[in-house]
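Note that one protein chain of the assembly has been removed; the remaining protein chains are unaltered in position.
Chain naming follows the written order as A and B, and within any one chain the residues start at number 1.
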Amino acid sequence: MVEVKIENISKKFGDLQALHEVNLDIKDKEFFVLLGPSGCGKTTLLNIIGGLEKQDAGSIYLGDTCIDRLPPEKRDMAMVFQSYALYPHMNAEENITFSLRIKKTPKTEIQTRLKETSEMLGISKLVKRRPSQLSGGERQRVALGRAIIRKPRLFLMDEPLSNIDAKLRVGMRVELTRLQKKLQTTTIYVTHDQTEAMTMADRVAIMHSGKVMQVDKPLDVYQKPNNIFVAGFIGTPPMNFLDCNLEDRKDGGSLKTDAFSFDLPSDMYNLARKVTPSPLIMGIRAENISVSESKKNKDDIQTEVYAIEPLGSEIIYTLSFDNHLVKAKAPPNLLLDIESKVWISIDKTAIRLFDKETGKSIF
Amino acid sequence: MKVDFYAKTTTFVGFGNYWDAITNPMMPRYLYVTLRFTFESTVISFLLALGTSLLLNESFKARAILRVVVLLPWAVSEYATATIWRYIYSSEIGMINAFLFRLGIIPRYVNILTAAHAIDFVAIAYAWHFMPLIAFFLLAGLQTIPEDYYKAAKIDGAGAVRRFVNITLPHIRYAVLIGLILATMEAARAFDIIFMLTSGGPGSATSTMTYDIYLTTFAELNLGLGAAKSYLLIILVLAFAVMYFQALTRKER
Partner (left out) sequence: MNQRRFLVYICAVLLFVWSIVPIYWVMNQSLMLGSDALYVPAYFFPKDPTLANYYRIFGYSVETKYGTIRPSGFAPQVMKGMINSLLVSIPVTLITMAVATPVGYALGRYKFRSKNLLVMLLLGSRALPPVAIVIPYFYLYQFLGLINTVQGLIIIYTSITIPIITWVLIGFFATLPKDMELAARMDGCGRFTALRRIVIPMASSGLAASAILAFLLSWNEFLYSMILTAGSTAQTLPPVLPAMLFMQFDATALFSATVLTLIPPIFVALFFQKYILQLKLVDPVTV
C-alpha cells in the first residue's frame, strides 16, 4: 500500500555496470513489471529494493521515507523467489508462519491468518506437508502464502512462474493478477517472459543492459515502442526490420530500401525529414503485412516462401526477397508451398521508423 | 639468526645447528627414506583410491556395505594401523608368514622387513590407512559428472578406456590434485606409523626425517639440532604445498 520511488540507482559488479542511473516511479497498488532479457539488471534492481544488495549510488523511497539504511528485515516487504526458497526442514505451515513467529505474534492471530491465507490459495489441506512432499505448483503457493500472510506494504516477485510447467503457468498468471487486485498491495514483478508482462502488468518497464528503455502500459509499449530494442523485444513474432533511406520527391517523399521503394504519406515524411540524412530502419509487424498469391497493389513486393509455421489459429510465413527475410501473418486457410512465389503488401500506416544510429523511434 | 641451546644452558650457535644437520652423513639417507616413503605411499594409495572410487561409483547391491568397510582403515588410527601391520609382517608370528607357510610356498618363516625393502612395506601399510580418504575425495568428484556425457560417448562408439580418459579424468582434476597433495604432505610428516611399526629400523632403513627429528630431540635431547632439522623438513613440506597452489591457480588463468 505504498508508492515506490527509485531514484538514480546505479550498481557495478567488478567491471560490469549492472544498473545505470535507473529512475522509476511506481504507483500505489500498482502491478508493476520489470521486463527484460537475462542479464539486463532487473533481478539486481529487485534485490536492491528488497535490501539484499546494496546500491552504489541512488536512493529508494517508500512513500516519503528513504529506506536505504534499513536492513531487509525492517523494510516490511515480502519476496517470492524464483526457486521458492522454502525452508526444507519445516513443513508448509511452519514455512508460512515463520515470519510471524519471529515477531512473536500471538498464536491465535497466527492461526487466523494462516487459515485465511491457506484458504485463499487453496492449500489448506497441504499445510502439514514438507516442501519435498509437494509438487512445483504447490510449493509456489506455499511461497506465496509465506509472503501474503505478512500483509506487507510491498510484494517483490522474482520470476515466480519460471519453474512451473507451461500449462499451469497460464492458470497461475490469472490467479496471481486476481490475488494482487484482491490484496490491493503494490507489487514489483520481474520476468523475462513478455507474455507474462503483457497479460499481468498495469505498467511495464522494459530494461536492457542496466538501463530502463521504456515505461508504459503494456499496450502502449507494443504499439508505440520508443526504440528499436523495445520494438524488437515485444511481440511474437518479432517486428521485421529493414534498412532504408529517405528520398525526396516532388510532393512529399518516399522510403527506399535496397529492394523496393514506395511513397510515404506527407505527414510521416515531414517528420522523418527532420532527422535525415541519418540512415533509417523501418519496422513493420507481421500482422501488418498481408500475403496473397497475386499482386493487388502498386507497391506490392514479390517474395518467395522460405518457411511455414502453422499455428492453428493463423499461419506465420517467413518470406524472402533480395537477401531479406520477413515474417507475415496469414489466415489459416491460405496454404502455400515452400519456394512458391507470392506477393506481400505492407500497411503503410503501421510502419515505424527508427534512427539507425541512436535506435530511437521517429514514429 | 637461530638461537639454539644445549641442555640447561643456552649457547648461541647461529647457523651451527643447520650446518650440522645438513652435513650429517646420515642426512642424505633420511632424506632418501622420506622421499621414497612419501612417493611410494602416495602412488599406492592414489592408485588404490582411484580404483576404489570408480568401483564405488558403480551401482551394485552390496555397495552400501562396501562403502562402510572401505572407510574402516581410515577410521582406525595411524598408530593402531602400525601395530596391526607389525603383526602382519612379523617374522615370528606374522600373518603373511603364516599364510605362505601353510600354503607351502615357503619352508620357513622369512623376514619381510628387510633392510632393503622395509620401507616399501611400511609404505603399503600407510597406504592401507590413507587410501579411503583419497577414495572419498575422488568419489565426490566422480559423482558430479553427469550421466549424459557417458551416454553420448557410448553412442559415439567410445570404449571404456577412452571414456575414462576423455570424460572422467578432466572432471576430477581438482579432486585428484587435492588428493595427491594431501597424501604427499601427510606422508612426509608421518610419524606414528614409523614409530610403532619399525622404530626406524632395521638399522636406519625406515628412518624418515620425521623419525630422526624425534630421536634427536627426545632421545639425544639435542633440542637445538632437532629444531633445526624440523625447519628443514618444514621447508620440504611447504615446497609440496606451494606446488599445489601453483598447479591449482594455474588452471584459473
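Just so it is clear, a residue touches a chain if its C-beta (ideal position, glycine included) is under 8 Å from a C-beta of that chain, and two chains touch if they have at least 3 such contacts.
Since we're looking at a predicted model, the values are computed, not measured.
Within the set A:Lys103, A:Lys128 or A:Lys151, the residue that contacts the chain not displayed is A:Lys103. Touching the chain that is not shown, out of A:Arg113, A:Arg146 or A:Arg285: A:Arg146 (per the contact rule at the top).
Touch with the chain omitted from the figure is made, among A:Ile6, A:Ile60 or A:Leu86, by A:Leu86. Residues of chain A that touch the chain left out of the display are 50-52, 71-73, 77-79, 81, 83, 85-89, 98-99, 102-103, 146, 150, 156.
Contact between chain B and the unshown chain involves residues 51-52, 55, 58, 60, 62, 66-81, 83-85, 87-88, 92-95, 97-99, 101-102, 109, 128, 132, 136-137, 140-141, 174-175, 178, 182, 185-186, 188-189, 191-192, 195-196, 210, 213-214, 217-218, 223, 226-227, 230-231, 233-234, 237-238, 240-241, 245, 248-249, 252.
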